[in-house]
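Right, chain A next:
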Amino acid sequence: MKKISIDPITRLEGHGKIDIFLDDEGNVANAYMVIPELRGFEKFAEGRPVEEMPRITPRICGVCPEAHHMASAKACDAVYHVELPPTGKKLRELLYSAFYVADHSLHFYVLAAPDFVLGPDAPPAERNILGIVHKIGVELGSKILRWHALGMEIVGMLGGKTIHPVGALPGGVSKAINEEERAQIEEWGHELVEFGQFSLQLFHDVVLENQGYVDMILSDPFTTPMYYMGLVDENNKVNFYDGKVRVVDPEGNEFVKYAPDEYLDVLSERVEPWTYLKFPYLKEVGWKGLVTGMDSGVYQATPLSRLNAADGMATPQAQEAYEQFYETLGGKPVHNTLATHWARLVELLYSAERIVELATDPQITDPNVRTIPTETPDEGVGIVEAPRGTLTHHYITDEKGIVQKCNLIVGTTNNYAPISISVKKAAQAVIKGGQVSEGLLNRVEMAFRSYDPCMACATHTLPGHMPLEVRIRDAEGNLLDVLQKNME
Partner candidate 1 sequence: MTDNGKLKLGLYWAASCGGCEIAIVELREKILDLDAAADILFWPCAMDFKYKDVEAMPDGHMDVVLFNGAIRTSENEEMAHLLRKKSKVLVAFGSCAHEGCIPGLANLYTRQAVFERAYLETPSTENPDGILPQTSYQVPEGEIEIPYFYNTVKTLGQVEDVDYFVPGCPPQAPQIWAVVEAILGGNLPPKGSVVGANEKTVCDECKYNREEKHVKKFYRPHEIIPEDRCLFDQGIICAGPATRGGCGALCTNVGMPCRGCYGPAPNVVDQGAALLSAVASVVDADTEDEAAHIVGEIVDPVGTFYRFGLPASLLHRTKLE
Partner candidate 2 sequence: MATLIIDGQEVHAEEGQTILEVARENGIEIPTLCSHPLLEPYGACRLCTVEVIRRGRSKLQTSCTHPAWDGLEVKTRSPAVIEARKTILELMLSRCPNVPVIQDLAREYGVTEPPFPAEDPDEKCILCGLCVRTCHELVKADVLHFAESGVERKVGPPFMEKTRQCIGCGACTIMCPTGAIEILLEDAEVYKEKPLGPTSAIWVPSMQAVPRVPVIDMDACIRFRQNDRTNGEIVDACGACQMLCEADAVNFEQEDEIIELDVGAIVVATGFEMWDPVQLSQYSYGRSPNIITGMEFERLSNAGGITGGEILTAEGKKPERVAIIHCVGSRDHNAHPYCSRICCMYSLKQAHLVRDKTDAEVYEFYMDMRTFGKAYEEFYERIQEEDVTFVRGRGAEVDVLPDGKLRVKGEDADLGRMVHADVDMVVLSTAIEAPHDADQVASLFGLSRSEDGFFAEAHPKLRPVETNTEGVFLAGTAQGPKDVPDTVGHAGAAASMTLALLDKGEVTISPQVAVVDEKLCSACKTCISLCPYTAISFIEEDNVARVNEALCKGCGTCVAACPAGAITARHFTDRQILAQIEGLFRLPAEETEAEAAVEVSVAEAEGVRS
């Protein structure tokens, strides 16, 4: 029996390692995606004033702090039973849409694109955002950086800080916007719509035009049917900020649709001794281990699953892209993991369009953006759709609004099981007879990179690292060979 550790898994926000065990023939016996940390936000949230949670929980993840900020603020609204002024709600969604543009572009260009633009086998030293810039040229590169920046600018304008914003609190937001700011946002919004289209075009040119990639996307190792989760509005269109959570089964039929405060009826989490991260699953279907399909409660919550779980997009251009997406990949639901990148870009376009919609809403400059809570606080659940999956915050407070209990089911956590499964499939596909190469291992990484897993989020952990090496041992555990991941 041999063990391979891929660690650190790079270009993922947060931290994980993969232990691959080879049998005597050198084929993959099993692969474990190990999350080596935990932070215990759920514990130290206890005793904190609940209105501070929107400022505390973003530190779960600096990549998607806005998601935690919003989920937390919504949970606070529920705790205080307070109704937001319409403009307060719209400003939150505006901030959130801007964040989506920034975050999706970040993931696509900084984390995912190197695998496609530069190729999985490109030298590691170049396989990064800077490499991309070098390849596509500084001018275009800085243009992309600017687009990403615009999203962040809007977040900063509304939330104070671009990373870990502070503007949302129980009952609304702290700051209204004036006409000048509105106009600025609208202008940028149009630019970002253009960016969305550009990115889809880029994906089309670089990936879909490249048969090798298309084959890889459609290949079996990267195809895993399972349950799909996503937040939808009253018309079952994709929504990130508000609505109900919809789950469809591997055949695409609605399995359940639940309101935030019903999440405990639908979800359970599984603890394994070899990792700090828990595995959520659909209670009703049950935990059958790390397997997928109709009978396994394993589901995913990703851009792909959101598209699968919805009936379409709420904005025209995104709707077009949505339809083209399913045309190309042969109808709903799509099970191809790598298609998630494409789905992400469809969402990016939607978010950009949504920015323009909200920026042109006549109510958006209304100064009334906050309701002072008057009800006695007790319990509340807040759900938003984080870029990396459905995000649930659940607080129970005393009558002074001090958190007594806190439960969090965080974006990537939803995808822990699918990621593990994808990783195992990929490993089994690419590692044969103990033959391991850096390129192969990078393909294994690609299997989960498409989920854009954010382990910072997932484990509410603070990541760390172990030596990366592939240790090949015999059945007695004697070291036969040591391979470095990035061998030249």
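What we mean here is this: a residue touches a chain if its C-beta (ideal position, glycine included) is under 8 Å from a C-beta of that chain, and two chains touch if they have at least 3 such contacts; residues count from 1.
As a selection rule, all candidates are chains of the complex that A comes from, given by their letters.
All figures in this text were calculated on a predicted structure; none of them were measured in a lab.
For chain A, the touching candidate in this complex is 1, chosen from 1 or 2. Across the interface of their complex, candidate 1 is touched by residues 1, 3, 7-8, 10-14, 19, 21, 29-30, 32, 34, 36-44, 46-49, 51-52, 55-56, 58-63, 65, 76, 80, 106, 110-111, 124-125, 127-130, 133, 138, 141-142, 145-146, 148-149, 152, 156, 158-164, 166-167, 169-171, 174-175, 263-264, 267-276, 278, 280, 283, 287, 370, 372-373, 394, 400-402, 405, 407, 409, 442, 454, 456, 461-469, 477, 484-486 of chain A.
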